[in-house]
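Here's the structure, in structure tokens; my notes come after.
Yeah, one chain of the complex is gone here, protein chain that is, but the others are all in their spots.
Going in written order, the chains are labelled A and B, and every chain counts its residues from 1.
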Amino acid sequence: MMSRLLSLRDSRAAAARPARRSAWWQRALPRGQSLVTAIPYGWLLLFFLVPFLFVLQISFSDVEIASPPYRALLSRAEDVVSLALNFGNYRYIFGDPLYFDAYLSSLYMAGVTTLICLVVGYPIAYTIARAPEAKRNTLLMLVMLPFWTSFLVRVYAWMGILDNEGLLNQALLALGLIDEPLQLMHTQLSVQIVMVYAYLPFMILPLFSNLVKLDGRLLEASADLGCRPWQTFLRVTLPLSKNGVIAGSMLVFIPAVGEFVIPELVGTPESLMIGKVLWMEFFDNNNWPMAASVTIVMVALLIAPIIYLHKREEKALARAAAR
Amino acid sequence: MAESSLHQAAKTAGAKSYLQIVDVVKKFGDNTVVDHINLSIAKNDIFALLGSSGCGKSTLLRMLAGMETPTSGKIILDGEDITALAPYERPINMMFQSYALFPHMTVAQNIAFGLKQDRLSRSDIAERVERMLELVQMKKYAHRKPYQLSGGQQQRVALARSLAKRPKLLLLDEPLGALDKKLRQQTQLELVNMIEQVGVTCIMVTHDQEEAMTMAGRIGIMSEGQLLQVATPGEIYEHPNCRFTAEFIGETNLFGGHVVEDEPDHVCIHSIELPRPVRVGHGITGTMGMPVWLSLRPERVGVSRQQPVVSGNWAAGTVGDIAYLGGFSIFHVRLDSGKVVKASVPATHWREEAAPTWNEPVFVSWTDNDAVVLTQ
């Protein structure tokens, strides 16, 4: 019924302006198309974009003992509407070393995690991509399987290993390499190890899908022209896999900056990562405006890499579509 | 003014022609892909649009199917203006280059798909599908899925599917392009037979001149969005109307020159690449001294050790390369002017004597009726 109504409209619309549009989808579904588009578009606007406006608004607010625990920016008293912006939260963030250090250490941890993931993940992705086709699928599944299991389970698995009475310490003691247990848990190192473990699949997958498209004949040509394997890798493979490296790095770095669960479960109580700060401000201190300001600064830090990643991916898709 | 004369032209042509393409233009942005095309096609014609990739032939075909809308111009089929109709409203069906068979449907379901859109009764659909399967000799495979078929079988299913609705016009997009060369030659005539059995007007698009020459009754040569020549395969080969066509269809030797003698029954052309003016036994519409091109097919060029007795149409040279092709050989003869002339000589020509060899001095010659003058 609906389709018939649409098509009736279509033919008339098409007759009215016969020569302006090209693709048949556009001609066939002008109204239907915008209707269809409006559903997911509206959802995202309402539940993804608009919320940031509220975050922005509340970041300029004050804490109040009320429900919700913040003061409205616009107040009306005796027919006078007054707007009160509070920049205090931001002054805190840039003034107080606690926040500043938290941002720095988050960026640092995310950066190191990205680097280690790249160094560890590249050879794995390369090997799978170069494997015979029959084995490739199984190998990729093996590598991605932990990704499908719960994130929490993956973090928890390391808690048993890194614990003071944990397996690693037990093993080292049994081997006589150490005399007393090492403090592994709740250190910078434990956070680093678990972050690499948790984010590694996000590096391997884009690298694999890039490397698998690499034409093996190029490597043969390079060898034929006198390059040794490592030269071939540096001059042919690596430059050609640039897109995969960038995509994988972004996919690890951006979410890692705001990681909360890992520093909470295996991190030190003193050195804070910004995701944890946000969580504490919100849940423990009930300081919503401060949490909102922390969020806004984090968004400001991450928006450029997100847009960069997005633009690259769109370009890659456009190329794929043109083929 | 221009508008009304166009209408006039359309009306008079409409009496004879089944499909008319009237001054159709297609632009993508600033890029003109189809440039003022006019074409009429008679009922039950098999017409081929021939051109290299990017010449606009596929866009023209897609405009006929309705997948693209012309920027300006009209398409009239059987007296009805179909320019603004959506693809699903046109009595036109297309066989896609990739065949575009629905992978999740069986052969029979594929063929029935278009008929179901017309809300035909179950028994009618079954009967029509049956007949189509018979036509393309695919009855045994009715319940197979497309991926279970060979390329040639898929092609036949695609044809059956596009013929099932009894379209007024059948479009073939590179109909044999996805088949390998051996299969292609065999399939060409089969395809023509099937189309003629059904008796449908057909336009095909191809870049393969052999395919066009074998299958089509008339050919349109396209280049850079323009239709350069429309004629039968024989006319196109023997009497190309421009340099592009002459070079595009088959091999030819081209000489630049100008008219030095212009009579109703013959002309003489002087070219600096040839030692003396060439006499051509047909008149041209042109003036004395105008620059022209001379096209001379390699099989029209004779090669001999003796100086030819014909008056002006010969030149001396030496043999450069020889391409031995079994039944005949192609001699690349370098003339004194430096121009290389290709001559295709049948092997039987050298019964009396041994064929000339590299660097041997020879003469090339041709008759008045062998060369064609191209004025554009």
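Throughout what follows, contacts are C-beta pairs under 8 Å (C-beta built on N, C-alpha and C of every residue); 3 or more make two chains touch, one makes a residue touch a chain.
We take it that contacts and distances are computed from a predicted model.
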Which of "Ornithine carbamoyltransferase", "RNA polymerase sigma factor", "RND efflux transporter" or "Tat (Twin-arginine translocation) pathway signal sequence" matches, in UniProt, the chain that is not displayed: "Ornithine carbamoyltransferase"
Residue in contact with the excluded chain [from A:88, A:111 or A:255]: A:255
Missing-partner contacts on chain A, residue numbers: 2-4, 6-7, 21-26, 28-29, 32-34, 36-37, 39-41, 43-52, 54-55, 58, 68, 120, 123-124, 126-133, 135-139, 141-146, 148-161, 163, 165-167, 170, 197, 200, 211-216, 219, 250-251, 254-255, 257-261, 264-265, 275, 278-279, 282-283, 288, 291-292, 295, 298-299, 302, 306-307, 309-310, 313-314, 317, 320-321
Chain B residues touching the omitted chain (full complex): 65-67, 86-88, 92-94, 96-98, 100-104, 113-114, 117-118, 144-145, 147-150, 153, 161-162, 165
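To be clear about the criterion, only the chains that are shown with their structure count from here on.
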Interchain centroid distance [CA atoms averaged], chain A/chain B, Å: 55
